[in-house]
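For this view, one protein chain was removed and the others were kept in their places.
Per-chain residue numbering starts at 1, and chain names A and B are given in the order in which the chains are listed.
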Amino acid sequence: MLYIDEKGFMEFLNIFAKKGELWGIVDNRYTRVHSPELIKISDGPQRFSPKEILHPQDETLMKFEKNEVKLPLEPQNKVIFAIRPCDAFGLEILAQTFLQDPVDPYFAKRREETIFISLACKNPLPTCFCTSFDGFDPYKRYGADILLYKEEKGYLVLDVSEKGKEMVNGWQKVEHIYSERVSETKRSLLDKLNKQKVKTENLKDRLLSRFNDIGFWENHTMRCINCGICTYLCPTCYCFDIDDERIKSRVRRTRIWDSCQFAYFTLEASGHNPRQHKLSRTRQRFMHKLSYFPTTYKNYHCVGCGRCIIYCPVNIDIREIITSA
Amino acid sequence: MNIISFLCNWCSYAGADLAGTSRIQYPPTTRVIRVPCSGRVNPFFIMKALQAGSDGVLVSGCHPGDCHYLTGNYFARRKFTVFKELLEFMGLEKNRINFSWVSASEGKKFAEVVKEVTKRVENLGEPKRFVKRKFYDEVENG
Partner (left out) sequence: MDSDGLIEIAARLLKNKEVDVIIGYKNGNLPYTTRPAFIKAPEETDELIFNRFSRINLAGYIKEFRGKKVGIFAKGCDARSINMLVVEKQIDRKSVYIIGLPCPMMLDNSRLKEVFPYPKEIDISDGRIVLRDENRTVELEFNEYVDKTCARCNHRNPVIYDILLGEPVVEKEKDYDKLLGGFLNMDPEKRWELFERELVKCIRCYGCRQICPTCYCDECFVDCNKPKWLDKGVEKSDILFWHIGRIYHQAGRCVDCGSCSFVCPVGIDFSPYLLYMEYVVKNNFNYEPGIKIDEPPPLQTFKKDDPQEFIL
């Protein structure tokens, strides 16, 4: 096991900060930071998910003017400190979609150039239910490159990817006392998390059988206001829209987040809208996450971070839908 | 300098014509867009012009009581009162957006208005606050 003390770690981050490559959470958002001291990490998942690093809200796909086309695929090395293991799992889920054939070159490039440092959880929030899905282990690395554990005066490396190995090379080797403490914390964390677990057995079929049950959906989602908060804060939602911004003869083609909750998301050119009513839109979100996606990819499209529960203005709770479906 | 003017077809546009045929000199700073009535001017027209980088906007219609459609300019007056006050409160320079009443017979007044607006906008300098910058810069730099 590798170890680095607080001071050494700050110096380590500072190397990247000086190069302008360090990204972290300031005011709840992942932004470029010039000094690692600015990064504040609270318990549980942070308000914004690291999705916006690989799949930014507003991404330039290309620019063109008459016959001249420019692809903005310049290198953009980034080091992200820190994400949570559920977010890291979310990155893997995002990759399932973006990196399947045909591979999305923009996502792939960002994925390659970014180092994600994950920080193992010690205390869950009451809205965390990550362990409910597919034997999720909050002490696994998943899509991150380095998994750290915060010790009293430093950081332990629990796991590291090929890409991250180089970075932690010089760190001090330690044994035993630490691994004991880590498994202690993990046990108490799992204790708490298992109490908050929700029942996901047979979920995709249970939900599918509810598809036409209007009463069920009305009961749970009638109060939905169809804003995009849940989908925008979600670490796995990836729906996007493509838009051309034009000024005179110059055009920038952008990829921007879109949300299945918006009425215009499915509006067709003919004027027909297959998901015209609110209930069909909210149903789509839950069905996609918990039924359609697992049918195609074997895992659920939800990591149980609970962001949508905390920030929903009308208190719609995905856990209630999972348990009562 | 680029001032976008929205001129009512029935008065200010004819007023601008009269200024031209009467050979009254005024600064060549404005591009005219003819609209059927000052009430036709959606405040978004103004925002769009400012976002695209024009230095100022002038909206001109008929004097109260003279509207070709009887009441269009009365409604416009209320809209622009609110809109102008809002933008001022948000902190946009107040002289970027200008309104005037110019009738078809007031060629001289039109020239005066354009002079006045040009002077106001000139004093403000280059617009910075609401212009779509990132797009321009990105395209221009690379």
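Criterion: a contact is a pair of C-beta atoms (placed from the backbone, for glycine too) under 8 Å apart; a residue touches a chain by one contact, two chains touch by 3 or more.
Keep in mind it's a predicted model, so treat the numbers as computed, not measured.
*Asks:* For the chain that is not shown, enumerate the shown chains it touches in the whole assembly.
*Replies:* Looking at the complete complex, the unshown chain comes into contact with A, B.
*Asks:* Who touches the missing chain here, B:28, B:65 or B:125?
*Replies:* Checking the options B:28, B:65 or B:125, the one contacting the hidden chain is B:65.
*Asks:* Which one, A:58, A:166 or A:213, makes contact with the chain that was left out?
*Replies:* Residue touching the absent chain, from the options given: A:58.
*Asks:* Touching the missing chain, which residues of chain A?
*Replies:* Where chain A meets the chain not shown: residues 27-29, 47, 57-58, 125-127, 218, 222-223, 225-229, 232-233, 241, 243, 245, 254, 256, 259, 262, 264, 278, 309-311, 313-317, 320.
*Asks:* Since one chain has been left out of the picture, which residues of chain B touch it in the full complex?
*Replies:* Touch set of chain B with respect to the missing chain: 43-44, 47-48, 51, 64-65, 71, 74-75, 77-94, 98-101, 113, 116-117, 129-135.
To be clear about the criterion, only the chains that are shown with their structure count from here on.
*Asks:* Can you check how far apart chain A and chain B are, centre to centre, with Cα atoms defining each centre and the answer in Å?
*Replies:* From the centre of chain A to the centre of chain B is 47 Å.
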